[in-house]
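For this view, one protein chain was removed and the others were kept in their places.
Going in written order, the chains are labelled A, B, C, D and E, and every chain counts its residues from 1.
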Amino acid sequence: MKILVINPNIVLPMTRDIEATARTAAGPGVQVDAVSPRIGPSAIECYLEFNYASIGVVDTIARTEKEGGADAYITACFCDPGLEAGREITEKPVVGICEAAVTYARMLAPNFSIVTVLDATRRLNEFRMVSYHAEKLCKSIRPTHVGVLEFRENPQCGLDALFEQSRLAVEEDGARCILLGCAGFAAAAREFTEKLGVPVLDGVTLAVRLAESLVQTGHKNVATLSRAYLETKTMKGFDITF
Amino acid sequence: MKILVINPNIVLPMTRDIEATARTAAGPGVQVDAVSPRIGPSAIECYLEFNYASIGVVDTIARTEKEGGADAYITACFCDPGLEAGREITEKPVVGICEAAVTYARMLAPNFSIVTVLDATRRLNEFRMVSYHAEKLCKSIRPTHVGVLEFRENPQCGLDALFEQSRLAVEEDGARCILLGCAGFAAAAREFTEKLGVPVLDGVTLAVRLAESLVQTGHKNVATLSRAYLETKTMKGFDITF
Amino acid sequence: MKILVINPNIVLPMTRDIEATARTAAGPGVQVDAVSPRIGPSAIECYLEFNYASIGVVDTIARTEKEGGADAYITACFCDPGLEAGREITEKPVVGICEAAVTYARMLAPNFSIVTVLDATRRLNEFRMVSYHAEKLCKSIRPTHVGVLEFRENPQCGLDALFEQSRLAVEEDGARCILLGCAGFAAAAREFTEKLGVPVLDGVTLAVRLAESLVQTGHKNVATLSRAYLETKTMKGFDITF
Amino acid sequence: MKILVINPNIVLPMTRDIEATARTAAGPGVQVDAVSPRIGPSAIECYLEFNYASIGVVDTIARTEKEGGADAYITACFCDPGLEAGREITEKPVVGICEAAVTYARMLAPNFSIVTVLDATRRLNEFRMVSYHAEKLCKSIRPTHVGVLEFRENPQCGLDALFEQSRLAVEEDGARCILLGCAGFAAAAREFTEKLGVPVLDGVTLAVRLAESLVQTGHKNVATLSRAYLETKTMKGFDITF
Amino acid sequence: MKILVINPNIVLPMTRDIEATARTAAGPGVQVDAVSPRIGPSAIECYLEFNYASIGVVDTIARTEKEGGADAYITACFCDPGLEAGREITEKPVVGICEAAVTYARMLAPNFSIVTVLDATRRLNEFRMVSYHAEKLCKSIRPTHVGVLEFRENPQCGLDALFEQSRLAVEEDGARCILLGCAGFAAAAREFTEKLGVPVLDGVTLAVRLAESLVQTGHKNVATLSRAYLETKTMKGFDITF
Partner (left out) sequence: MKILVINPNIVLPMTRDIEATARTAAGPGVQVDAVSPRIGPSAIECYLEFNYASIGVVDTIARTEKEGGADAYITACFCDPGLEAGREITEKPVVGICEAAVTYARMLAPNFSIVTVLDATRRLNEFRMVSYHAEKLCKSIRPTHVGVLEFRENPQCGLDALFEQSRLAVEEDGARCILLGCAGFAAAAREFTEKLGVPVLDGVTLAVRLAESLVQTGHKNVATLSRAYLETKTMKGFDITF
């Protein structure tokens, strides 16, 4: 089984970190590779970047499908860019890391909070809570106010802010589970889980497990457009066909 | 006052038709121009094309802003591509044609139905009903199964199908208002209103009126990102800066 | 175009202030007049007065229609008394000032708070949030505890309380837009917008713009009862026919 | 214990019928009287009449309170006019017949349908389903298209239409309980219950029982405005004080 | 009329207290008896005990029905164990004490809070708010952190904690009514009502009144399974038939 993890931003060291995290999660015989799209933003913190990142994810899935394809795709940014369109162009499972974290949180705890990056990012989280019918489960969305790239430059400062917001979510908002709201936060999951006494979930790890199990079911996603219809679709100014 | 209507697909004759419709709606002293983006799909009927169309709309707003800007922007496809991101890059009003139709329907009738293009398009309408908190008002979404471009090639056949679905929405679903679910349907509004005895709303016309009145309020939209922050945003592979 | 603004309370100096505000908002060629009903309460702060005020609004619309009518009607109290019944007796647009403020807030900001008069008034606001499907957008409803007439007697004290609650809505409740919850608060809109850095919306101004644009659409409201049916309706003890 | 049933329309023979129904429901030692307000409509089938009927109910409660009062009040039209305002002017229980029918239906069946008068009346029912948080329980609202007064003139024809819509609600909409949507339908409850095999509920009967039990709890309703505040309230053109 | 109050826990002194409370509430000619089931938990504070308590309630109703039956049944623990299944095995009214408290709160106040036992108990309350469509009415659920049996051992300490949480619900959460979240809290209702100035509701008392009035309606509950079907049902390892 081959799983392709798409880091929708184009920061390659981050893609390598995500690949390492994803490979640790994979079962035996599962090949996991991570890539960044040819095109897209360096960070995804607002609707603007979410829109561009969606194109990068769609572009990567379409090209991979033409070259033989993977068995499943993961969109590894916590706003899950390209998820809906990706499912229109391939029958293979496409899974988002926010979607995966929400999926497991439903079974592990009665509610959860999200720790995210910026205020602008919070709106993307709110959008996803609605699209996953998880509004009532989500007690709060707390930004660290440390940007995605700033977090990479000064990880200890970022982790401190992340822990502080996670702790406040548990103690003040009554959260019984924490969703780490960025693919760059994966390293915190284990330590925070121990410190806080509640599950602290990393979407990258969980998306790999969920994608594996989806492949194993043998079911195709049914949001796919027909091949004949898809081939009529072209995008002026974009080097892409479906 | 200058209003820029962006037809997110790149079919120029359709853009001309939309411009004509929009100009008819405009008040005295209001200059309305319609353009297609440099880049984007030829029709927007699914999430895939919605994603690419969003880029075209954002691209057009960003370029226009650099060249002096308009006083308001309209995204003239019924799934309102680029609406949220557009509001992040300009303080000027950005209005969607679906949004405008829903806005006026709230005041003209106790509920409404949408007549749309294809089954795939219906999912975009459902998404917008949720994002505009209009789920409870929407009695049904009925596709004609006539594609956007097919409709242009054979308008009478398209109009017949459109009328049939509008009639069924009124008679079987209890709709008291019809939203025309495509910028290409504008011509039907007046005739269908008379025939069906309920308001049949064209979003292009209404978006022009709504954008005018938003400009007149003098209020800026508050979803805008700060200029300093916006200038840090770049998109690899896209010829765009903010 | 003639727009009749109905101040549902019977305090004429307040009606004159509302008229001045409304006229400032009107476009060229639009005649705006404000009246108080023949009958009704001196302030509207609870369900009791909301009920009586509804009668005054209906009475005013019915009489005006008999005398030639206006092109649109505005009910200028923030609980929008008589809105639904008004739409049953005339095909012309009837707009509420709360409705107008909510309409524009949807496009200007991701959420809003309402600053209102008393605790009893808050329940009327809650009712309107439900009837306009805006519950999820409304972060809080904050009373100043200064009554409508007390506000007129001591405006500076009222404005101070109003600003304090607006500020708390922004800083503590996360509101990104403020709706001024009384027709008597209109004067605060501009100054508060500058001070708070978020749109502070006055419903009177916005209702005029919205009513104008509704008239321009040419669409009739479809909640209207048939003339034949309406003429069978009489109200014992009320000097009114329809 | 004295319960005052207010028939909000001013058709006295109907008030007498309602009184007879209500007295049958009353427990030992409970005195039940029915009155029509001094002022109000002859039938209540739309928002317009709902508004005027609310005044009649409020007026009747206020006058009765001044003359010694009853122990509980019932507003005996299925849209429950004056319910909220009535609770502001007396601490005694005020109960609506729609409210009572919904209250018992919650315990007798997993869902229900309403059989109502006209299409215009349906909107009042929809409003009440929202205000009682019963939207999800209500499978359908089916009008007979026989007006309130027409029903009194030709009862057999009205009952036939009523039975037909009740039957369709059970057989086609899956309703497991029927709420009779007019105080004038009371006589049908027993017979329809037997014929249809599901509870067919008359709100008048049930409101008497509910009001009795509310009085027995000894609890005051807490929506009441303070006496001092209430006494400042006057309504120009209405012969009423509080 | 005979009403059987089932205290789902097996602490007999508590059953006697509940019986005393229930008898005080009963009307003339109504015989009220309270029993504990043959089987079940000593306290009900979590889903685990809720499940076992449901069996005890079902068992008690089934046995009572075989021996002649009561006219109505009350399940007297605030999570209302056995309510749904009880209604499947008898056509007589089955009422829960949480259900009764919510029923009356709807008419006495615009909202309410629940004071409950433990954090684990709160989840049962949340479940019931959903099943009674009362989520929007419930401002908060506040545990005292004093267990059911601990409360019996040290009542003054328990009452102090209960009052403190009730007071906080009113002052900080804006509750206008308090629901006492345990059958063991009944004694506090009167005193707390006076001290807090809002209705403080005891479900045991209210369930008796509600059950009485349900019996008086003469309506049967329609969730009942047919006798023929019910007799096919057996439970291995349980000494029960239906």
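What to note about this one:
Quick note on the criterion: a contact is a pair of C-beta atoms (placed from the backbone, for glycine too) under 8 Å apart; a residue touches a chain by one contact, two chains touch by 3 or more.
All values reported here derive from a predicted model rather than from experimental measurement.
Across E:27, E:40 or E:143, the residue that sits in touch with the chain not pictured is E:40. Contact with the chain not shown here comes from a single listed residue; of E:35, E:58 or E:76, that residue is E:58. Listed residues A:31, A:216 or A:241: the one in touch with the omitted chain is A:216.
Among the residues A:37, A:93 or A:184, only A:93 touches the chain that is left out of the figure. Interface residues of chain E facing the missing partner chain: 10, 38-42, 46-52, 54-55, 58, 82, 84-85, 87-89, 120, 123, 127, 130-131, 223, 225, 230, 233-238, 242.
Taking the whole complex into account, chain A touches the unshown chain at residues 25, 27-28, 93, 95, 99, 103-104, 106-110, 132-134, 136-137, 176-177, 193, 198-199, 201, 205-206, 209-210, 212-214, 216-217, 219-223.
Here is the rule we go by: only the chains that are shown with their structure count from here on.
After Cα superposition, the angle needed to carry chain A onto chain E is 120 degrees, rounded to a multiple of 5. With centres set at the average Cα position, the gap from chain C to chain E is 45 Å. Touching of two or more other chains is recorded for residues 110 of chain E.
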